[in-house]
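Scroll down for the structure; my scribbles are underneath it.
Here the complex is missing a single protein chain, while all its other protein chains stay put.
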Amino acid sequence: MSKAMEPDLHNPLGGARGQAADKEWNHPSNHWLRGFVLDNRAALGTLGVFIVMMAVFMFANPTVFTTWYLYSSVLTTLPVALFVVVPLVFVVTCGEIDLSFPATMGFASWVFALVVQAGYDPFLGIAAAIVTGTLLGFLVGSLVVYGGLSSLIATLGMNFLLRGLIQIINEGKSTALTGLADSWAYKIFSSQIYGIPVQIFWAIAFVVFSALLYNRHRFGAQVKVVGDNPDSAKQMGIDVKRVRVKVFVFVGIGAAIAGTFSVMINFTWWPTAGDGYLLPVLASVFVGGTPTWGGIGTVVGGAIGAVTVSFIQTGVVAAGLSGFYVQFFNGLIIILSLLGHKWNQARYR
Amino acid sequence: MSKAMEPDLHNPLGGARGQAADKEWNHPSNHWLRGFVLDNRAALGTLGVFIVMMAVFMFANPTVFTTWYLYSSVLTTLPVALFVVVPLVFVVTCGEIDLSFPATMGFASWVFALVVQAGYDPFLGIAAAIVTGTLLGFLVGSLVVYGGLSSLIATLGMNFLLRGLIQIINEGKSTALTGLADSWAYKIFSSQIYGIPVQIFWAIAFVVFSALLYNRHRFGAQVKVVGDNPDSAKQMGIDVKRVRVKVFVFVGIGAAIAGTFSVMINFTWWPTAGDGYLLPVLASVFVGGTPTWGGIGTVVGGAIGAVTVSFIQTGVVAAGLSGFYVQFFNGLIIILSLLGHKWNQARYR
Amino acid sequence: LDAQWCKDVHIRFFVGGAEGDAFGTIVYNGAKQAAADLGPKVDYIFSGWDVEKMVQQLREAVAVKPQGIAMMGHPGDAAIMALAEQAHKDGIKMMYQNVPVPKVVAAFGGGYVGAQQEQQGRALGAEAFKLAGLKAGDKAIMIGPFENENRGARERGTVAALKEAGVEVIQLSSPPSGEWASDPNLAIPVITAALLNHPDVKAVGYPGGQMLGNVPTYMQAAGRKPGDIFNFGFDTSPQIVEGFKGGWVQLTADQQPFLQGYLPILSLCQQAVLGLAPMNVDTGAGFVTPQNYEIVAELAKQALR
Amino acid sequence: MGERIIELRDIKKSYGQVYALGGVNLSVDRGEVVGLIGDNGAGKSTLIKILSGVVKPTSGEILVRGKPVSGWSAARSRDAGIETVFQDRALAVQQTIVRNIFMGRELTGFLGWLKVGKEIEEASRLMREIGFTSKVFTPQSIVGQLSGGERQGVAIARAIYKQAELIILDEPTTALSLTETAKVFHFVRQVRASGRSILFIGHNIHHVFDIADRFVVLDRGKVALTADRSEIKSADELINFMEDIAHPGGLPGLHEASGAEQRA
Partner (left out) sequence: MGERIIELRDIKKSYGQVYALGGVNLSVDRGEVVGLIGDNGAGKSTLIKILSGVVKPTSGEILVRGKPVSGWSAARSRDAGIETVFQDRALAVQQTIVRNIFMGRELTGFLGWLKVGKEIEEASRLMREIGFTSKVFTPQSIVGQLSGGERQGVAIARAIYKQAELIILDEPTTALSLTETAKVFHFVRQVRASGRSILFIGHNIHHVFDIADRFVVLDRGKVALTADRSEIKSADELINFMEDIAHPGGLPGLHEASGAEQRA
């Protein structure tokens, strides 16, 4: 019997076999900063992409990029995107996708426009829009979840269907809401404070709240578990279908707020309202570092992704390139971000 | 010791334990027709949706739907869609998706237009387009596969990037190929025989060939296995990455042919060529009964899906509804098909 | 004046449509010609006709504080008003194209270059009625982006003019995602279906250059011969010229998109450098018919007209 | 042996045309370890999935502490004090150990906000209790970084958290080494000592024989044998019985192999 007694390896495999039953837990990264970086690598990666991109633009045209107005103009509509990007991070984490939000934006803001046009207070309009968004989110979510359909295609279908409804009823007519500017609701949600568009404060509050919801609330915890391993979640007594429906409802609410904000910026509701957000919002989520396979994601990363995407067009044009370059740079940023996140993120699934 | 000797169950569980070691294999559905139906339920389901839809349209307007011109006009543009829908069935079966085909269509047909405009034979143009499509497919596939990126987002990015390149170089200018109508290539690929557009024959040949490739060729077998369980495929010595790249190359080739056919219909290349096909083609694949999760699919179903989607718009208009209803019906057909397939298909994953 | 007398001026120019759409390309070429002649630095902006996007692009344009902005009027008075006010405060000269915004112009100034959409559409309707020899009770098809109030104003005008003349008009909406503009072949079955549904239709109107250029294909697919149907529409292009040659197309209202590109830049230069008043030009000048199409043929090939 | 915690009466379950269970009676009393054995496809996993509320039976009755229940579900099963370690382990591999342990019963305070510190503390305690501590891993480590055995540890920690009355272990020693098998056994004994019950499913009859107070043998969806420990002399007796019901006639290949079993 040949017994090979070679020296022990300098590696911590011992732990894998539970030898050290009496030893305490120990964080692999003892320094808090290292831990912070490890926990937020996706969001920090997105921030890196954004900083590099802005540095390039600034180098190309320093004057424009040191003008506050440029930023304030982006900050006016950025909130519209943020209110959908953030809930979409939840949806994607949950292992689903929602392509019906543009129609929901259009639908909910239509209700808002109808209420305001009928002479009611805009606050009532906002409430009505949010109720509409909630119901539509519930409808879409139920169809996907209880119908057991692929969310990619089913929500695409719902986007067509809802937009079709809007078109059939409105026959292309838009609604101008010129009186809106004098309302309290406008002052609170859409004016400026010291030159800063007030909607960005609301959007930041929303992002912070959602980030907490994602990382520090039962809802976020369940969304992640459901996206990671739905069978497991089900076995542990989580009502998987309900959690799934809830994320769609969350998108519905976000889309309703986004649509309303958009109408308040433009004083006009168009039957196409929301359509233009489909691709930039989707791109933001993934540029932000939430992967497609579900279970993990980053709300803050998604928000930074939205900022990045918002600045691409502005930056390309300000850097003196013709508008023909915008699509190219959109594609480039998406591909580079994906490559960056790929390299930055360990994958356990 | 209490031994419960209850009567045996009337079920074939015995087989599960290999008791019947000497018995022969036996098909559960002995009748060939039943077997055929079971093996093709997804495609047959799609056919059912199509027939019901056409029946409704025909009921709404019998005269138009008994006119040959209606069909011949659909058959003129349908082949363009078919040449991309079919390879996309392979991509989706392989567990991926390709949203870059519109730009590939545009790029490859641009090369075709350049060659023809430069006075070379259109056959050479077709060859050049196919080479371009192959290379672009290889590029996109390599990026997704070797870069380890999510195909949904990476191909979306590539679509932007390639389209951006086309735009930057052409600055929006289209190319008219007025001489094309007299060429042999046109006669072979784009004229009419007894009132039937000749391109539909090529498309049918392509569908039949691809269906065989899918069901009766090593390539199809490997695509399915890779989409079903890539780890398993890898362990069994299949070069999973290569198979994945190959499906993207297949889409590239299909898109090149589709783009060329599209240019040959009206002798003009636009820098936007192909863009309009993104949503209808995607819808066709899933209306056709190929599920999103990979491993299974149906080429014939996809083709029938393309026919269905082509007829939605035509049917709505012919039935006398305003164009505002088209989107609504698009959405409705997608949702109904998904529900139908869901009910029709057993899922083992 | 120097050849490049406007060279220190910075202008943002809204091309309007998507990169590569037929109409936008000619506008773009007009603007580029003006930039080459006069020397200003011009940023070109594409919106794919998405009105929400246009407003945001205008917001960013105002933020950059160029001397002049040439904006599309599509978002409408209400949406543009606040930004026009800001531009006015910052001393930015404004020009509007394609869709007039009278209230904004009344409040904060600015010029307009483009056809008076509704008016041009009506004129086309009247001209088509005349040239096609239509009578009250005849049937015509009009295709257009009716789902978009502003973009569809022109086609609505045509519909209105024809209806007032007693013609029965069947309206076909083109899909809002612009699929027919990016690939007019996709409309083949739909137009065939409409013609089959209404076999007695005498005239068909098309919303823009790409579709009008594809008329031969549509007619052949529907089994019609040149001259069977009176095809008319807007814009010119090499394909449309071919259509005239083959006898497929009978009438187009040329809204001279080249001028819609050239003139706003010229006017903004004049305002910025010379202090002239903004221009107001109706570019919806003429009709092209089988009698005069040869004049535009060469220009169309170069995407100048 | 004390109160009857749960009882299944005449449970039937069919998947389409396949009958997985054809009328099974099973009960577990307080403080006993029931060993459930049976061939592949006998229906063991199906049975415990019904117990834990994950799968609904086609027919039959479930009684908790003597009372029939209706609307049996995964959540109700856990409320009734039944915890299950499933055969496929059921962990969310991209989440932390903490999130896996508290899956579905997060420690929350006001309005559902998580008590993060409390969770980490509790998770540490649980993991230490079953001996899974390490310098490399913390309760905040991602489960995907753990080895198969370590993951089983997380699953077990999750099951013991809620002082459950009945813990179901579906083949818990599958793919476990001797050392870790021993740990599981140690744990099972501790649970029994604290007056709780265990339903232990396994293929290794030696293991089951060693740990169980009572044996239930499933065969083709039916209970073929129920026997107390005292009624059976050795694991070999059980093994022989199982071979008998599986192959009344006897197959040459099998005897060769079962001989091996007996030799061991």
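For clarity, chains are labelled A, B, C and D in written order, and residue numbers in each chain start from 1.
Just so we're on the same page, contacts are C-beta pairs under 8 Å (C-beta built on N, C-alpha and C of every residue); 3 or more make two chains touch, one makes a residue touch a chain.
Since the model is a prediction, treat every value here as computed from it, not as a measurement.
Q: Of D:E7, D:D39 or D:E165, which one is in contact with the hidden chain?
A: D:D39
Q: Where the complex has a chain not shown, which of D:K115, D:R128, D:H206 or D:R229 is the residue touching it?
A: D:H206
Q: Over the whole complex, note the residues of subunit B touching the chain we left out.
A: 12, 15-18, 20-28, 212, 216-219, 221-222, 224-225, 228-229, 231-239, 295-296, 346, 348-349
Q: Identify the residues of subunit D touching the omitted chain, counting contacts across the whole complex.
A: Against the left-out chain, subunit D lists 38-42, 87, 131, 147-150, 171, 173-183, 185-186, 189, 203-207, 209-211, 235, 239, 242-243, 246-247, 253-254, 256-258, 260-261, 263-264.
The rule is short, and it goes like this: only the chains that are shown with their structure count from here on.
Q: Counting C-beta pairs in contact, which comes out ahead: B-C or A-C?
A: B-C
Q: If you average the CA atoms of subunit B and of subunit C, how many Å lie between those two points?
A: Distance between chain centres, rounded to whole Å: 36 Å.
Q: Please tell me the distance, in whole Å, between the geometric centres of subunit B and subunit D computed from their C-alpha atoms.
A: Whole-Å distance between the two chain centres: 47.
Q: What positions in subunit D touch 2 or more of the other chains?
A: In subunit D, no residue touches two or more other chains.
Q: Among all residues of subunit B, which ones touch two or more of the remaining chains?
A: Each of 167, 171-172, 279, 322, 324, 326-327 in subunit B touches at least two other chains.
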